[in-house]
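Removed from the display is one protein chain of the complex; every other protein chain stays in position.
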Amino acid sequence: MTSLVEFSAVSKTYGGIPALTDVSLTIEAGAVHAILGENGAGKSTLMKLLAGVITPNGGTIKVDGVERHFATPRDATALGIVCMFQELSLMPHLTVRDNLLLGDGGPMLRLIRGAAVKAVRASLDSVGGSHIGLSSLVSELPLADRQLVEIAKAIHRRPRLLILDEATAALTAERVETVFAVIRKLRDEGCAILFISHRMYEIDAVADRVSVFRNGRHVETFAAGTRNRDEMIGLMVGQPLTELFPPRVAGPAMSVAPLLSGRGLSWERGLDAVDFDVRPGEIIGLGGLDGQGQQYLMHAVFGVLKGVQGTLTLDGKPLGGVTPRRAKAPGVDIALVPEDRKTEGLILDMSIGENLSLAGLSRKPYGLTKAAGPADVAVARLTERLEIKLKSLDDPVKVLSGGNQQKVVLAKWLALSPRCLLLMDPTRGIDVRTKAQIYRLLQELAGEGLAIILQSTDYEELIHLCHRIYVFYRGRVVREMSGDEVTPDALIAAALNAHSNTAST
Amino acid sequence: DTYKPECFSPAKDNQKTIQYDAKKGPYKIALVNGYVGNDWRITAIQSAKAWGARPDNAKQLSEFKVISVGNDSAAQIAAIDNYIAAGYDAIVINAVNPTAFDAVVKRAQRAGVVLVTFDNVLDSDKIVQVNEDQFDLGRMKAQAVVDGIKAAKGDVKGQVLEISGLPGNSVDRDNHEGMHSVLDQYKDLKVVQVVGNWDAGTAEKGTADAIATNGNFDGVMVQEGAIGALHAMQAAKHPVVPIGVDAGNGTRQLAVEGKYPGITAAQAPAMSALALEAAVVLLNGKALPQKVFLPIPNKNNADLVSGKDYFPDLPPNFYTTTGYPQCFPVFTPQELLGQDAQNAE
Amino acid sequence: MSTTSSSTTGTGRMASWGVDRSVVILLVASVVVLAGAALESPGVLSVNYLLQQLQIAAIVGILATGAMLVILLGQIDLSVPLTITGTAILATSLAGSGNPTLAFIAIPAGLAGGLLIGAVNGLGVAIFRIPAMVWTLAVNAMLLGITVFYTSGAKPAGAPPSLMVFLARERTVGIPNAFLLWLVVGALVLFMLRRTVFGNYIYALGQSPRALFLAGAPVERIIVGVFALAGLLSSLGGLLLVGYANQAYQGMGDSYLMPVIAAVVLGGTSIFGGSGNYSGTFMGAIFITLLASVLSLMQVPDALRQMVFGGIILAMLLIDRARRTP
Partner (left out) sequence: MTETGISRSGKFKVPRVVISAVLLAILFAFYITIQPRGFSTYVMTIWSNQGLLLALAAIAQFFVVLVRGIDLSVGPMIALTNVAASHLLSGSLGEVALGVLLVMIVGTGCGLLNGLAVVVGRIPPIVATLALGSLYSGVALLLRPTPGGDIDETLSDALTYDVYGVPTALIALAIILVLVAIPLRRSRFGMSLYAIGSSRDASVMTGIRVPQVTLAAYALGGFFASLAGLYISMLTLTGDPNIGPSYTLNSIAAVVIGGVALSGGVGSPLGAALGAFILKTISALMFFSNLPPLAQPFFEGAILAIAIALGSLGMLRVRSRLERFL
C-alpha cells in the first residue's frame, strides 16, 4: 500500500473556534478508510479540506508526496479527489445525463459527442442505476435514485480518492449493499475511499481501516476488526456508552382502541389502499425499501398531500380535510418531524429560540403579541429534558450540531403536547450518543401514552424500538410484523420478498 | 396655388408643396395620437371627431379611427405600421418622437398611404406638417416673463421656473429652445427647470418641490398644465410674479383672479381637425405647403376679457381656443362636448 | 470563497431592536450629501428646508414601508405605481363628486381599494404561486387599463379630500403632519414586526416557506395579508400624494417605484427576504428624498442626475457589502 494523502499537523478554525486540531493522518490507496466520530467531531471539515472547499489554518496536506494548496474544488478534482456530499452536487433541473457529463470537466465550448454519453450510461449502470433513464430530470427522481446518480457522478470522474460523507445516510440496507459493491470494486482497482457514516453496521461491513475523531482531534487509527463496537463507541464518545438501544418495553394491548387509524388510504402518486392503526403508547414502524410510500403516508396523515382517498379516524371519529395547521390544532394534536431538518424542520438563519417557538406561535391569540405562553414554558422544560446543548437561545440554530438541531425540531413539537408523533427518519446523520438519547426519549414518550409512528432507513432502530412494523412496497403495506418475528434477517427478507413476490406477479 | 392658403398658410421657411394623385373617396383615415394625459389632447381628439361629424366631412370618410398609444415611440410605430398594413388611405400623426419615423414614412410611401403630422410634428420634409411656430410660442412666453421682471425690478435677474413638457417630443424641444433663446441672454438669471409632462398634476407637484427646494421665483413659465403650477404657488403663498403660460380656461381664470402679469398663449386643439382636413385635401389630389404654420392664439393677461377669452361658467378643463376661424367655423362648446372623450371610431 | 454554507448575514438575530450598520451608513451619507449641497446653496441647512424634506420623505417612507413588508417575504410588488394612481383617482373622484356621502367615504374607499389590490396581488402569489415580479406587473397593467378607461385617458376629474390636504400640506407645532403620520405608521409597523406573531411569521416566511408550512403556519394567509397591507400602505402614500399635489393625475405613481425599492434595499433589508430592520427603511426613505432634492436643487441635468443616482446607490451597496464580508 502506498500513501496517497498525508495530513501533517493540520488545523482548521472557524472564527477562532477550532474544528480540527493538529491532525496527522495518512490515507492509503486501495483501502476503504472509515472516519468515525460524533457530530461536530470534525469529519466533514477534514473532507472539505481535501475537497478544496475550505483551506487549513495550519499544517500541510500532501498528495502523492507533494504539498498541495487547494483553492477551489476544481483544484482537488484535478488531482482525482472527488467528494460526495449529501445531495449537494446534483443540479435538480438538469437531466441525469447532463449532471454526469458536467462532472467530467471537459472543454467548455466543444460540443458533446455520443461517446461521452455512452460512458455516462456505463457509469450509471455500474452502480446499479440501469433502471434510471439518462433523460430524466434529477428533480423527478426518488431520493434513493438521486443518491445513485450522485454516486455514479463521482465514479464517472474516475477518482483516485473518493470521499463519501454520509452519502449512504438516506439509503436502506439493500441499496447500501449496491453502493458497497461499487466501493469494493473501486478499492480493488486501487482507489482510496474515505467513508463516513453514523451507522456502525455499515462501518463493520465495508471498512478496511478506521480512524476515530473526537472534538476535532484524531484519536486513533486501527485496522477494521481489531476493535469491537463498544470499544469503537467508547473511543468516539470518550467514555463507555452503556447501551445504544434501551431495553424493550411491551406495547399496549391490541384491545386498546387505536388513537389514529387509516383505512384504504390511496394517493395517485404513491399510496395504494393503506390501512394502519396506532394506539396510545404504541410505537409503530414503517419499513421496507426506501421510497415505497412510507414518506407519503406520513405526509398524508399530516395533511401535506392533496387528493388523498380513504378515511382517517382519530378517537374513532372521522378526520377530514387535514392540513398541517389543522393537524397540530388542539383536539387533533398530531406532530410531524420532517425528513430534512435543514430545509423542512428548521429555519436555519433564525435563532434557536425562534425555531423552538415556531410551531406554538399559532397557539397565541392570533396575530397578537409574542408574550410567553404555556408552550414557551414547555419549551424551557424540554430543552433540559432533551439535553439540548446550546450557548444561548439567541444563537442561530445553524450553529448547533446535527443532533442538537434534531432535538430542537423534536422540542418544538413536543411543546405542543401532541398525542401522535410522526417521525421521518429522525436519526439520519446523528451520532451514536445522541441517537441513544433520542431512542430513550421515544420510549419514555410512548410510556406516557404518546402514539408514535416511526419511519426509518435504519433497520436496527425499527427492530429495537417498534412494537409493530408495517413493511411497504410500491405504496402498499405488504406485511405487518410484530414481537419476536422482527429480526434483522426477517425484516430485510420481508422487504425483499415483497419485492420478488410482487415482481413475479 | 395650394389649397385654401388663408388657412393652410406656409411657414416662413417652407420650401415646397406636396401633392399626391387623387384617390376616390370615401376614405379610411386613422389618427394616431401618442400621449393623452391632458385636456389639450382630449379636446384635440374631440375636435377631430367633431370635424368628422360635420355632414360635409362625414361624406368623405368611410372609416375614421382614433387611437392613442401613450408616450412610446415603438408602440406608435407599430400602430402606424398596423394601419398601413390594414390598407388605410391616410394616417394623421401627433408624434411622440420627431425623428423616429423615417422608416415608417418610407413604408407608408411605398404602400401609397398619405401621412399628415400635426402638433408634435415629425422632422421630415416628405410629409405635410400642420403646426404653429412652437419655437416662437416658447420665445413669446419667456419674453413676457422677462419683460415683467424688468418692469417690476428694473433689471432682469434672480431665478425663474421653467416647467417643461413631455421629454422627447418635438413641441417640448422647440418650446424649450424658444424660451432659452430669450432667457440665455441674461447672465444673472438662473433658470430652474422642472419636467412637467404637460400635465397639471405633475406641474403642481414639480412646482411645489421646486419652491420647497429653491425658495421663491421671479417668474414662471409653463408649457402646459399651468393650473397646477398656479395652485402650487397659491398653496405655498408664493408672491405674484410674471408668468408665461398656456391658455386653458382654468389657467386664464386663475391668471385673471390672481392678477398675474404676463401672457397666456397656446395653440388651438382644433389643429387636429385641420390636420384631418389636410389629409382629405391631399387625398382629393390638391396641393398643400409642406410646412403649414398657423397663427399663435395669445393674449396679454391684462387684456383678457371674460366671456370672450375665458368662460367662468365653463369647466376649467375647457380649452379657450376652439378653432381657426380662417379655416372653418369654430367649434361650439356643445359640438365638442357632444363628442365623447373616448378615442372611439 | 465560501460556497457550502449559504449564510447571508452571519447573524440570526432578526428580532433585535438594535440600530444596524445600514442606518449608520445612511446617516453619514445623508450628512455628506447635505454638507456637499450646503457649499453650493447654504439654504439646505435651514430648518425649513429640512422640514420640507421630511414632508416629502413621509410619502416615500410610507410607500417604502409597504414595499419593505413585501420584500421581507422575498417578493416584490411592481403594482405600486398604479396602486397609487388608481386609488388616488378613486378617492379624488369620490371627494369631488359633490355628493356628501360619497365625499365622506372618499378616503376609506381609497384605502379599501389599496387593500383589495394588495389582496389580489397576494392571491396570485399565494395560491397560484406566480412569481410576484410577474403577477404584480400584470395587475399593474390591468389597473392602468382600468384608470385609462375610467378617466378616458385624461386628467382625472375630482378634488382632493380635505383631510388629505391637511395631512400632506399643513404643519402641527411646526412639524409637517405628513411626517407625524409617517411616525405613527412606522411605529405601528415596527410593533407588528417585532412584537406580534404575524411579524414573526413574516420573517420566517422570508427565510423558509417550506419549514414554516410544515410548522403548521397559515402560509397562504400570511402572504395575502402582507400584500394586502402593502397595498393599503401604497394607497395611503397615494392619498398623501393627492393631498400634496392637490389632485390625482395619470402617471403620478410612476416615479415612485424605483426610489422606494432603493430606499428599502439601502436600508439593509435583504432583497431575498427574511431579514431587515425598519429603522433602515426609515433612514433609506430620508436619504433617497434628500438625494433627489439636492440633485434637483443643484440643477444637475437629467442625464447626470440618473447617473449619480445609480452610481451612489451602487457605491453604497458595495460599501455595505465590503463591510459585511471580512
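Couple of notes before you dig in:
Order as written gives the chain letters A, B and C; numbering starts at 1 within each chain.
What we mean here is this: a contact is a pair of C-beta atoms (placed from the backbone, for glycine too) under 8 Å apart; a residue touches a chain by one contact, two chains touch by 3 or more.
The model shown is predicted, which means the values in this text are computed figures rather than measured ones.
Taking every chain of the complex into account, the omitted one touches A, B, C.
Contact with the omitted chain, checked across C:Ala38, C:Ala112 or C:Leu137, is made by C:Leu137. Checked against the full complex, the candidates A:His131, A:Arg269, A:Lys317 or A:Lys391 give a single residue touching the omitted chain, namely A:Arg269.
Of the listed positions C:Gly36, C:Pro108 or C:Gly310, the one in contact with the omitted chain in the full complex is C:Gly310.
Across the interface with the omitted chain, subunit A contributes residues 51, 53, 72-74, 77, 83, 85, 88-95, 98-99, 101-103, 105-112, 135-137, 140-142, 153, 267-269, 299, 304-307, 323, 344.
As for the chain not pictured, it touches subunit C at residues 1, 3-4, 6, 76, 78, 124, 127-131, 133-135, 137-146, 148-149, 152-153, 209-210, 213-214, 219, 258, 261-262, 265, 270-272, 301-311, 313-314, 317-318, 321, 325.
The set of subunit B residues touching the chain not shown comprises 65-68, 72-75, 77-79, 81-82, 84-87, 97-103, 106, 111, 123, 167-168, 173, 342-344.
Throughout what follows, only the chains that are shown with their structure count from here on.
Ranked by how close its C-alpha mean sits to the mean of all protein C-alpha atoms, the top chain is C. Most remote from subunit B, judged by the distance between CA-atom centroids, is A.
Taking the mean of the C-alpha atoms as each chain's centre, subunit A and subunit C sit 44 Å apart. We define each chain's centre as the mean of its Cα atoms; on that basis subunit B and subunit C are separated by 36 Å.
Separating the centre of subunit A from that of subunit B, both taken as means of CA atoms, is a distance of 74 Å. Counting partner chains per residue, subunit B shows two or more touched chains at no residue at all. Residue numbers of subunit A whose C-beta contacts span two or more other chains: none are found. On the side of subunit C, the complex with subunit A involves touching residues 1-5, 7-9, 11-15, 195-198, 200-201, 203-204, 207-208, 210-218, 274-275.
The touching residues of subunit A, counted against subunit C in their complex, run 48, 53-54, 71-72, 85, 88, 302, 304, 323-325, 327-328, 336, 338, 343-351, 354, 357-359, 361-362, 364, 366-370, 394-398, 412. If you check the complex, the residues on subunit C that touch subunit B are 43, 49, 52-53, 55-56, 152-155, 157, 169, 241, 244-252, 293, 296-297, 299, 302.
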